[in-house]
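Take a look at the structure set out below.
Shown here: the complex without one of its protein chains, the others still in place.
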Amino acid sequence: MVTVRLFGMTKMLAGNQGALSLALPDGRRVKDLVAVIEAAYPKIGELLQKKKVLVSVNQDIAHEDLEVRDGDEIALLPPFAGGNS
Amino acid sequence: MVTVRLFGMTKMLAGNQGALSLALPDGRRVKDLVAVIEAAYPKIGELLQKKKVLVSVNQDIAHEDLEVRDGDEIALLPPFAGGNS
Amino acid sequence: MSLEQVTKADQPVTGDEAMLVRVQREDFSIDEELRRVRARSKRIGGIAIFLGTARDRSKGKDVDGITFEHYEGMAQKKLREIRERALKDFGIIELLILHRYGEIGIGDNIVLIIAGAEHRAEAFQACKWAIDELKQITPIWKLEHTPEGEVWVEEHP
Partner (left out) sequence: MSLEQVTKADQPVTGDEAMLVRVQREDFSIDEELRRVRARSKRIGGIAIFLGTARDRSKGKDVDGITFEHYEGMAQKKLREIRERALKDFGIIELLILHRYGEIGIGDNIVLIIAGAEHRAEAFQACKWAIDELKQITPIWKLEHTPEGEVWVEEHP
């Protein structure tokens, strides 16, 4: 099981859960994680496909081929909107 | 007689006088005023020649052909150095 | 190589330096933050500051208030990276970055960047770069409260 933290609109699209606990049956790469999320949360999956939502591993944006290890800190990051518009 | 206000290095070059009272015997234009100053204060005259010191009339930089009238506010302006370098 | 240069953005900083990069709920005083920056060197002659505040309109819509959410840890790490790159790339003496989270009322402070340099050109360049970069790489999100409801803002659609 890996834990995936959610923020902003991804948290909202997951019914206001702050994190998801997911089993990764078919591989340990970021793209395998994305496939599991797409199946469970299609709207988040769509944003991941469009690269509007990015995956971070250990507080850096992660490539889809990066391997996820136990204890990694994983998060789904919606488009940033810091500062002020 | 016209009164000419001095600032910064022009004031210093005129022996720390804040203003000069000058008679203009040969004309009423800014260039006539400059000629009188050159004769009396050669070092200020040199700066006027080099356009390092400018003449203002009524708080605007004046052309040498501008006519000076009674009651005009005249000043010799060294190079500006506001702000910080 | 100075102590400053070996500091890594992913190591938490302590003491004075930690005060120069903060994500906090509380409001801040610009005078007080300026004192921190100015205390770093008597060589500072030009200070450029950006202050972002909550406008009452956004893209033609009325806004009643804003809530900022941030990714604790990663947000601070990215802001530290911005400070260190600014110090290295722009020849400035100090850079402070502060961002608030939580509920922000209209007219209130959101973000503060202070760049202190010997001369103003570098200070302006670093300050402008830092706020642009903050918007690009810092995991902070904005929920706008409008008369029609709440919406998570996408600045770069």
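The chains carry the letters A, B and C, assigned in the order they are written, with residues numbered from 1 in each.
Operating definition for what follows: a contact is a pair of C-beta atoms (placed from the backbone, for glycine too) under 8 Å apart; a residue touches a chain by one contact, two chains touch by 3 or more.
Keep in mind the model is a prediction, meaning the values are calculated, not measured.
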{"item": "Sole contact to the chain not displayed, among B:V2, B:L20 or B:A75", "value": "B:A75"}
{"item": "Residue among C:R25, C:R55 or C:K88 touching the omitted chain", "value": "C:R55"}
{"item": "Missing-chain contacts mapped onto subunit B", "value": "5, 7-9, 12, 52, 56, 59, 73, 75, 77-85"}
{"item": "Missing-chain contacts mapped onto subunit C", "value": "29-31, 34, 38, 42-57, 106-107, 118, 120, 123-124, 127-128, 131"}
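FYI, only the chains that are shown with their structure count from here on.
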{"item": "Dominant chain pairing [most C-beta pairs in contact]", "value": "A-C"}
{"item": "Separation of mean Cα positions, subunit B and subunit A [Å, integer]", "value": "72"}
{"item": "Subunit A and subunit C, separation of their C-alpha mean positions in angstrom", "value": "26"}
{"item": "Residues of subunit C touching at least two other chains", "value": "none"}
{"item": "Multi-chain contact residues (two or more partners), subunit A", "value": "none"}
